[in-house]
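As you look at this complex, bear in mind that one protein chain is not there, while each of the others sits in place.
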Amino acid sequence: MENINYISVSFDDEIPLLEAVGKLKESNEKILDVLTPFPVHGLDRALSMKRSRIPLIGFIFGAFGAIVGFGFQTWVFTINYPLVFGGKPFFSAPSFIPITFECTVLFAALGMVSAMLIKSKLKPDSKFIPFDENITNDKFIILISAEDVESARNRIKLTLSGINIIAIK
Amino acid sequence: MFQSPLRIPLIKGRKTYQSITSDLLNPLMNKPAKLWYLGITLSGTALLFGAFMIFWTVWQGIGTFGENRTVGWAWDITNFVWWIGIGHAGTFISAILLLFRQKWRTSINRSAEAMTIFAVICAALFPIIHMGRALLAFFIFPYPNTRSLWVNFNSPLVWDVFAISTYFTVSLVFWYVGMIPDLGTLRDKIKKGFKKTIYKVLSLGWKGSARHWHRHEVTSILLAALATPLVLSVHSIVSMDFATSVIPGWHTTIFPPYFVAGAIFSGFAMVLTLMIITRKALKLEEYITVSHVENMNKILIATGSIVGLAYITELFISWYSGVEYEHFALMNRATGPYWWAYWIMMTCNVISPQLLWIKKLRTNIIFTFFLSIVINIGMWFERFVIVVTSLHRDFLPSSWTMYKPTIVEVGLFVGTLGFFFTAFLLFVRVFPVIAIAEVKSVVKTVGETHPENL
Amino acid sequence: MDEQFIFRKQFRQVLAIVIVVGIIGSLGAIFFSKPGSSRIWASILLNNQFFLGIALGSAFFLAVHRIAWSGWHTVLERIPESMTTFIPVAFLLMLLVYFGMDKIYHWSHSSGQDAILEGKKAWLNIPFFFLRLVLYFAGWIFLIRMMKKNSNLLMNSGDLKYHNRRKLYAGLFLVFYAVTVSASSWDWIMSIDAHWYSTIFGWYVFIGMFVTSLAFIILLIWFLKRIGHLVYIRTDHVHDLSTLLFAFSIFWAYLWFSQYLLIWYSHIPEETTYFLQRKENFRIIFFVNLGLNFVVPFFGLIRLKSKRQLGVAALVAAFVLIGHWIDYYQMIMPGAVGESARIGILEICMTISYAGLFIYIIFNSLASRPLVNKNDPFLEESLNYES
Partner (left out) sequence: MKKYWREINSKKGGQEDLQVAKVRDGDNSIFNLFSGMKKDGSASRRDFLKLCGYSFAISALASCETKVRKAVPYVIAPLEITPGEANYYASSFVNGSDYCSIMVKTREGRPIKIEGNSGSGITMGGTSARVQASVLELYDTNRYHGPLKNGTPSDWKSVDEEISDRLKIIMETNGKIILITPTIFSPSTEAVISGFLEKFSDAEWIQYDAVSFSGMLEANKLSFGKQVIPDYRFDKADLIVSMGADFLGSWLSPVEYTKQFSSKRDPDKGMNYLIQFESNQSLTGSNADKRIQMKPSHETAILLNLYKDIIASVENREIDAPPSPVDVSETSKKLLASQGKSLVISASNDKQVQLLVNEINKSLGNVGQTILFESYLRVRKGLDENMERLVRKMKNSELDGLIVWNVNPAYTWYDREGFIDGVKKVGLTVSLSCVPDETNRLVQYICPDHHYLESWNDVEAKRFKYSLMQPVINPIYNTRQMQDSLMKWSGGGVVFHDFLKGFWGSSFMSQQTDYLTSDAFFENTLQKGVFEPAIPKTETESVKENIDSIPFDAGKINHQKSQCKVEVVLYESIALGEGRQGNNPWLQELPDPVTKICWDNYACVSPVHAKELGLEDGDIISLRSIELPVHIQPGQAYGTIGVALGYGRSNCGMVGDGTGVDVWPMSSLKDGNIAYYSGIDDIVKTGKKYSFAQTQTHHSMEGRALVREAGLKEYEKDPVAGNELHVHFTETARSLYKPREYLHHHWGMAIDLSKCTGCANCVIACQAENNIPVVGKKEVARVHEMHWMRIDRYYTGSEDDPEVVFQPVLCQHCNNAPCENVCPVAATNHSSEGLNQMVYNRCIGTRYCNNNCPYKVRRFNWFNYTEAGTISGNLRDSAGMTSDLRRLVLNPDVTVRSQGVIEKCSFCIQRIQSVKLKAKEERRAIRDTEVQTACSQTCPANAITFGDMNDAESEISRLINSGRRYNLLEELYTKPAVNYLTKIRNNKS
């Protein structure tokens, strides 16, 4: 963020925050990010965020898991090393279902979580410095992109007049 | 979001986001109380006792158990199923209640999930330790080896391996993912030092960005959607350890859903036991309120009744089937030499939860605590009844025999209890027991007197 | 909020025609193709069970939502409430089965040679069978009536004590229903294959009932919305209904699989005979059942988008309804009719007339009161519901 000029507006509650987001959107301000201590209901809609594609990733991974699970068992039992157990057929499909299911879930879960972490660039980082230590406590911050910080600050102040703001920086 | 006026607030007291943070981080920031030291000493001792019994079992052989030619499984698998059952409440609370949008779950899901993870570890110990050659337990994984031999995918024990490891992984991931924002809070609250570094690493650079929250929420809800059938599948598969057999009393088709209900039942009982202590010890009465207890009690009635219904179904069908072995097996449970176990099970699991229909009792914390322990005992006996009384008298009367536990088996069980409580006591010192961010997100709808909600 | 459904004359006429055509078609099929009396009686039982199941499932839907303090469903609760009005009619139709007992239930006329049937005599005998049947219906009708009555009282007075009383009856209904749904399914369906038994059977039938009622609710909402009613039922409500349909279809598949796997695995002849018969003589039905009841709702509703589209949900619901009719078909026919069972004009026409009657009764009930209970304490929450 060092290279980008921006303005941060902080709030102590999500209601003014949502209001502010709405207003900023109306006035075509470019919101870089909104930082909140908890998931604020309606914020994604207010920011007109596109729905994440994580479900699709989950589905693909799950389907892959199912194919791997079922396929592997089938391969082992019919091609690689067929053994007779209790007179059952080599391709004893009902027996394969539980493991197939578990593989599906495991692949889908790990796939989705990895996707989430990768997409959000979340990684173990001992040097990480938070934007504001109170974001994870009780502070809500909007970061707005601004070419000219000074004029933008005034413009935004004007836009957000009447909304309970803690600070604009 | 609009709430019907009939609903009782779930979070008591005048809470701000600030005060929520400090309330919930309190137990981590201060020095532990005397009670905590007492607890960890007791549970640590039990853990060491159990560890010695593990050593003894592996060294001497399974002959140290009271099991025999006819009763090949007893306390070991009873404990396994009991623990895995307990391990179901966490995911049930996190996942199914999340899907059903039960907001009261936010106060208990974190510790319930932690409980799940510890319980699954306890559970996973038993299938390993009950093996005659525990040191070769890795044979059970389908890994490529020089003999090109895989495992038997027909075996419910292999399903168990997949189910439990998947369940453990997904629960752990779910727990961890849910905890990332709170770890961020911890990171920001702790000023410096080694601890801060640890939390820095663990919180994966969480910054609270709206986009992150969006992905986090989507992932959480999808994990919940995946974990729901997973919960069902795990105990169903555990039940199939028995139900796929031909042994009367084991082989019955109702087992999968009935085990799941039983697991949730016992899991909630254990959550109640733990939460009632925790809320008192960590002074979280405003977050874990009587309404939480009452809600959980309602689930106890529901699942307890389902379990009761299953017992009766089994009993009736055993008669209805007209199969002498089936009929005998169930009669033997109720009236045979282990009748007492059966009736302990019936009393604790079916009769005692019915008391919760009375509102006074289900909102009484002391009574609930007592009842939760009764149910824990009852559910242990349920598994004992299923495992032992079915085996000890099966098809050929020539093989009928009795089973008596030994000190080693008792020791293993005590040891896992020790581990469970030790782990939980450590957990409350290291991680926030209540999901801070989630409580914040619902405090306005379910809180009592949030300044903005007045 | 006093929106009223009007059961217009055209509707009544159309439905009457449907019923009559169905009856005529059935009679025609009986006279011309001589299907054998066990097929006729089994069809009657099948349709009784199917439509009764939808009605009972909706009563369960109501009861469980009420007792769980659910808020979201309040706007649509009139629909399942009117669906339950079919139960008294189902009672009368079920009594008809008396005349076909020996055609369906071979235990009812066993000669005493069969040791296993002799052992079950205490349970499986005609007087006790009908005594139980009357008891089940008496309990259902009474408890559902009380729930509905208190609903009406609440609507008219706004007194919350009726809400609480309604909840109490919901609890009582759930307890009674939990026991009777299993017992009735053993009586009416499982005892057709009188030697066979499966402990999960009652729960399997119960989930089938619940799924069919969910599907029917969705279809009704779709229909009512199409003719301009129920504007306040929004995507969020549809989403939840579809999610329930999706989830319980999977749950149904889970129970189906549990039963099949355990029997397939243990491979004990007294149990496998059930699936042998179905897999050998009803092979297509066996797989269509799985396809319509699991594959279609699973893939049809797995996407968030499709869950939120009423049209898609209704289409899936229609398939699921057919699927569960087939599910009952494969439960009942192999035992009652045997290899000669088929889905012919008789079965189709009879189902059409039953469906006509069923819808007629529902619409009649729907028209009798406003479509929304304006005094429900959860109404506001439901109207503002976001999923």
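Labels A, B and C are assigned to the chains in the order they are written; within every chain, residues are numbered from 1.
Please note the rule applied: contacts are C-beta pairs under 8 Å (C-beta built on N, C-alpha and C of every residue); 3 or more make two chains touch, one makes a residue touch a chain.
Only a predicted model underlies this, so the values are computations on that prediction, with no experimental measurement involved.
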For the full complex, can you list every visible chain touched by the one that's not shown? A, B, C
Missing-chain contact among B:Arg147, B:Lys191 or B:Lys360 belongs to B:Arg147
Where subunit C meets the chain that is not shown, the residues are 264-270, 272-273, 275-276, 279
Since one chain isn't shown, list which residues of subunit A touch it in the complete complex. 80-81, 83-89
Touching the unshown chain, subunit B contributes residues 58-63, 66-70, 72-73, 127, 130-137, 139-140, 147-152, 154-158, 161, 241, 244-247, 324-325, 328, 391, 393-401
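One rule holds in what follows: only the chains that are shown with their structure count from here on.
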Tell me, please, which chain's centre (mean of its C-alpha atoms) is farthest from the centre of subunit A? C
Of all chains shown, smallest offset between own Cα centre and global Cα centre goes to B
When the C-alpha atoms of subunit B and subunit C are each averaged to a single point, how far apart are the two points in Å? 35
So what's the Cα centroid distance for subunit A and subunit C, whole Å? 41
Between subunit A and subunit B, the Cα-mean centres are separated in Å by 29
When you check subunit A against every other chain, which residues touch at least two of them? 51, 55, 86, 95
Give me the residue numbers in subunit C that touch at least two other chains, ranges are fine. 261, 265
Would you mind writing out the residues of subunit C in touch with subunit B in their complex? 69, 71, 115-117, 119-120, 123, 160, 163, 175, 178-179, 182, 186, 195, 197-203, 243, 247, 250-251, 254-255, 258-259, 261-263, 265-266, 268, 270, 377-378, 380-381, 384, 386-387
Of all residues in subunit C, those that touch subunit A in their complex: 257, 260-261, 264-265, 267, 302, 304
Touching residues of subunit B toward subunit A in the complex: what are they? 1, 16-18, 21, 142, 148-150, 152-154, 156, 158-159, 162-163, 166, 169-170, 173-174, 177, 180-181, 184-185, 187-189, 197, 200-219, 222-223, 226-227, 229-230, 233, 237, 240, 437-438, 440-441, 452
